[in-house]
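Quick one: the structure is below, and I'll ask about it shortly.
Some chains have been omitted; the remaining ones sit where they do in the full complex.
To keep things simple, chains are lettered A and B as they appear, and every chain counts its residues starting from 1.
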Amino acid sequence: MSDLQFGLMLMLFGMGLVFLILALLWGVIAIFQQIDRRILAKEEEKAQMAAAAAAEPGADIPPDLMAAILVALDRYRQEAKSRGPGRRHPPREIEPGQARWVAVGRAYQLRSNIVPRRRSQR
Amino acid sequence: MNLLSTLFAGLAAFTWGNALMIVVGGVLIYLAIVKEYEPVLLLPIGAGAILANLPLSPVIGEDGILSILYKAGVANELFPLLIFVGIGAMTDFGPLLERPHMLLLGAAGQFGIFGTLFLALLLGFDINEAASIGIIGAIDGPTSIYVSNLLAPHLLGPIAVVAYSYMSLVPIIQPPIMRALITKKERRIHMPYSENPVSRRTRILFPILVTIAVGLLVPMAIPLIGMLMLGNLMKESGVVQRLVGASENEIANVVTLFLGLAIGATMQAQVFLKFDTLLILILGIFAFGLDTAAGLLFAKFLRWVTRGPLNPLIGAAGISAFPMAARVVQKVAQEEDFENFLLMHAMGANTAGQIASVIAGGVVLALFAAK
């Protein structure tokens, strides 16, 4: 096989293999994501049930306190909504260097999706 | 008098080539200090080049310190691999794990490797040299050093210098290509962002499974991907902070210094001052450009296929060059619409490019082994 032939083959096979392997990794991660979501969904369900159970004895809370709590809760929910859906995993430790970029990026990104949406609401 | 002539043998042995290489070393140091282009590598490389080009320099003799460092960690590939452990320990694959389809952009961003390889062949380099030059397109220092040292060690000097110098030039090389290939309208596309939950389990399993999967398919990539993922596993495990610290700091710093000096020492006038070196300089720029173009065009194609809100600019982050490329994407996007934030998507594509670069390096070596 001449160098040029081999070079051409390198190009085709090489690029193909790289795509193949990365597609495969995509599949692997996607499976993980599914598992993560199911586990999280279950955990959330449990948490909600626990919250519901815990909420019942709230009947004997004085109405003033109840009002204050409701306002706080509402404010929290709004905030949580504005943070976007799905934010559940705990904030991770910050490393120097690139992690700062990731943090900055996350903050920017969230703003990016909120701002236009709010605009369209007006 | 014989004594004097032996004494000033240094001056007598000084060549124009040496002088030129000392100037080149000085330029690298200038770029490192004044322009702050990857100073932790370019400064030692420049210093090594000067020390190696002083006439009769004992540092590159049989037992010279730069020869010792070269044998201790460059010839046997130890240093770039150790640096990979540190890189892995510093990399957060979170943004990629949230959006794994970004991996395809990482794949596309490696086209420069193969395109440049082919062009180098056409320019008359032999196949081993061509592949080594192509690997500049991995835009990843340790990978370039690792592969070129195995395939064409005589080109290690220029390739390493080109790889690290151009990496700092990413903010200059990429934007024109981005503006040329992506329309204004496309550049304005917002991408919705919602964090997907990524469990600690996934973060820990990811490096292990990537190692096993890539290792089974491309054994030649095991050292590169294995060390990268070892560092990441240690970081995500959260139980070996001492080892993570040692990898990120002690090992990374010491090895970077030694690696830079040893690579600089390969830039001896009689080896470096060739027409080939000039060609490598040009081919290197070409590799960077081709990577960027391929990433952008593939992102366009992906948008066409998925018809979803995908800003093709993020394709430029698939070349690796972490985190510069992702920042360039964000900057170019903001030029058109200040409120457009693509950074997290670009980060995903960027770490995908890093993994893809390593895999591409392994694939090239594997194809050579299978030749």
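Note that in this section a residue touches a chain if its C-beta (ideal position, glycine included) is under 8 Å from a C-beta of that chain, and two chains touch if they have at least 3 such contacts.
Note that the structure is predicted; figures quoted are calculated from it, not measured.
Trainee: Stoichiometry for the complete complex in this file, please, as a label-and-count formula.
Mentor: Written as a formula in the shown labels, the complex is A x3, B x3.
Throughout what follows, only the chains that are shown with their structure count from here on.
Trainee: Could you give the separation in Å between the centres of chain A and chain B, each centre being the mean of its C-alpha atoms?
Mentor: Between these chains, centre-to-centre, one finds 30 Å.
Trainee: What does chain A use to touch chain B in their complex?
Mentor: On the chain A side, the touching residues are 1, 3-4, 6-11, 13-15, 17-19, 21-26, 28-30, 32-33, 35-37, 39-40, 84-89, 92, 95-99, 101-102, 104-106, 108-113, 115-116.
Trainee: Can you tell me which positions in chain B touch chain A when the two form their complex?
Mentor: 90-92, 94-97, 100-101, 103-104, 106-108, 110-111, 113-115, 117-118, 121-122, 126-127, 130-131, 190, 192-202, 205-206, 209-210, 213-214, 217-218, 235, 322-323, 326-327, 330, 339-347, 352, 355-356, 359-360, 363-364, 366-367, 371
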